[in-house]
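Input: a single structure, listed below in structure tokens.
Every protein chain but one is kept in place in this view of the complex.
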Amino acid sequence: MDHTPFIVGAYAAGALVLTWCALAPVLRLRRLRRQLADRQRRRAAAESA
Amino acid sequence: MSTVKRIFHQFGSPPWLFRFAGFAIPWLWAACLGLGAWGLWWGLVKAPPDYLQGESVRIMYLHVPSAWMSMGIYAGMAVFGFCALVWRVRAAEVIALASAPVGAAFTLLALVTGSLWGRPTWGTYWVWDARLTSELVLLFLYLGVMGLAAAFDEPRKGARAACLLALVGLVNLPLIHYSVEWWNTLHQPASVGVEGSSIHPSMLWPLLLMALATKFYYLANLLTRTRLQLVVENRKSRWVRDWVLETR
Amino acid sequence: MTGRVFLPLLRRDLLLAYRRRSELLLPLVFLMVVVSLFPLGVGPGLQVLSRIAVGVIWIAALLATVLSLDGLFRGDFEDGSLEQLVISGHSLPLAALARVAGHWLVAGLPIVLLSPLLALWMNLGEGGWSVLVISLALGTPTLSLLGGIGAALTVSLHRGGQLLSLLVFPLYVPILILAASAVTAATDGLPYNGQLGLLAAALVAALSLAPWAIAAALRLSLE
Partner (left out) sequence: MLKARKLQLERHFEPVFAPVDLDVAGGELWLLTGPNGAGKTTLIRLLAGLLRPTSGTVSRAPGPVAFLGHQLGLKDDLTVAENLAFHQALTGAEAPVESAIAAVGLEGARNQAARTLSAGQRKRCALARLLLAPAPLWLLDEPYANLDAEGVALVDRLLAEQLDRGGACVMSTHGALRPPELPWRELAIEAPS
């Protein structure tokens, strides 16, 4: 029996799960930062107007 | 003020922790990727196939560290949960809660790789083997902690409830582990004892490297999640506003 | 002052249960329905039934317990009795123990008493009957105690029921394994005292630890 597909599958699953788990908070932080920056810019614009 | 609380206060001041994490994360990632690449090369290229299991033994270099991490992170989560409950330290709550998804990911990975290893070895994807069953129960425990934390409206209340549950789970975990192991020997007297066989020296080094790499992965991931939580909680404070406007 | 909470609370709970005695039958009917579904699902072959009998009865008992657990603290939480109990300054772990004891008397004990009938239905080997009853008598209080922790943690949530089962089923694994193996050993004519001893030890451990966890969870839920 050829074991290669199982080994490849296991490491692909590992890459997928670990990448997703690591990237999720990074992306959320980036989105949050953009939101906060937008809000601050709007508020600054409202104050100067 | 107790020593534990003082330590947490020193290292738990949000802006300080945020900056420290931002500085440390790249180095942790570098260590994780470096060690991981080295370990993978050793395990996938240099190490010989096992004479009983054949090539499929290479899955072990991912499966075993994942299983170790899944249990280690649970213990860590419960210890931080204990600190959070006894000394009411917010930083400990954050760390305990941020650990849960990472631990759950490793548990899931241990299950997936375990069953992918089982197909060529046992001829089936799932066997109610002691370790796989324990991992499955552990996954349920993680999901319970995460689900409980998310179910509350007030985040701090949810965090403390989850910490308490993690602690209860930690007390039960050894009982679950041993009872499942014992149950397994009861029902499968002649189970495939390959996994239990002692580690061959040629496996030791890549295994160790991969175990170290996963530890750095956990630390980096944990600090990233902590950073996210710190910003969420302090979105109105001065230092977050400054950070938001910093040029990237 | 602190010791006076157990008996009044237990008496009140039993009185309340008596006032709603028609509801007491529901978990038992549930148990009987679940068990009776198995012969319909796997076929009436007596050998198959006797092989899965212990597991079926125990899992049904476990489900019935969890089903009744959701209401363990909900009433007290929603009508403000729990606040009064905390304010009264009595030992909250002791109060929690009284509450769990009341729950076991009305929801756990009937399961123990009903189990011989279920054993008959499922064609459990005759040697296993007494051990089944003993294992349930030792095991169901532990289920109530451990489940009480989950019930206390989820009492302030609107949809705590489903979460509750996710929280407590992993904790029930050792009990289920021990009890099932004790009964199986007994039907096979093997020694089973060790398993029963461990069940008793689990009960003692749960008795001494769970009330504190329940009390902490209740305080947390009130916040």
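Per-chain numbering from 1; labels A, B and C assigned in written order.
To be clear about the criterion, a residue touches a chain if its C-beta (ideal position, glycine included) is under 8 Å from a C-beta of that chain, and two chains touch if they have at least 3 such contacts.
Remember, predicted model here, so these are calculated numbers, not experimental data.
Looking at the complete complex, one finds that the omitted chain is in touch with B, C. The missing chain, though absent from the display, is touched by one residue of C:Val86, C:Leu105 or C:Ala205; that residue is C:Val86. Mapped onto chain B, contacts with the missing chain fall at residues 88, 154-156, 232-234, 236.
Within chain C, the residues in touch with the undisplayed chain are 1, 4-5, 7-9, 11-12, 15-16, 19-20, 75, 78-81, 83-90, 222-223.
In this text, only the chains that are shown with their structure count from here on.
Taken chain by chain, the contacts run in an open path, each chain touching the next and the two ends left apart. In this assembly, the C-alpha centroid of chain A lies 19 Å from the C-alpha centroid of chain B. Separating the CA-averaged centres of chain A and chain C is a span of 43 Å.
Note on chain placement: the centre of chain B and the centre of chain C lie 32 Å apart, centres being C-alpha means. In chain A, no residue touches two or more other chains.
Touching two or more other chains at once is no residue of chain C.
In the complex of the two chains, the chain A residues touching chain B come out as 1, 3-4, 6-7, 9-11, 13-14, 17-18, 20-22, 24-26, 28-29, 32-33, 36-37, 40.
Taken in their complex, chain B has these residues touching chain C: 85, 137, 140-141, 143-144, 147-148, 151-152, 154, 157, 160-161, 164-165, 167-169, 171-172, 175-176, 178-180, 182-183, 186. Residue ranges on chain B touching chain A, taken from their complex, read 40, 44, 54-56, 58-59, 62-63, 66, 101-102, 105, 108-109, 112-113, 116-117, 119-120, 217, 220-221, 224-225, 227-228, 231-232, 235, 240-241, 243-245.
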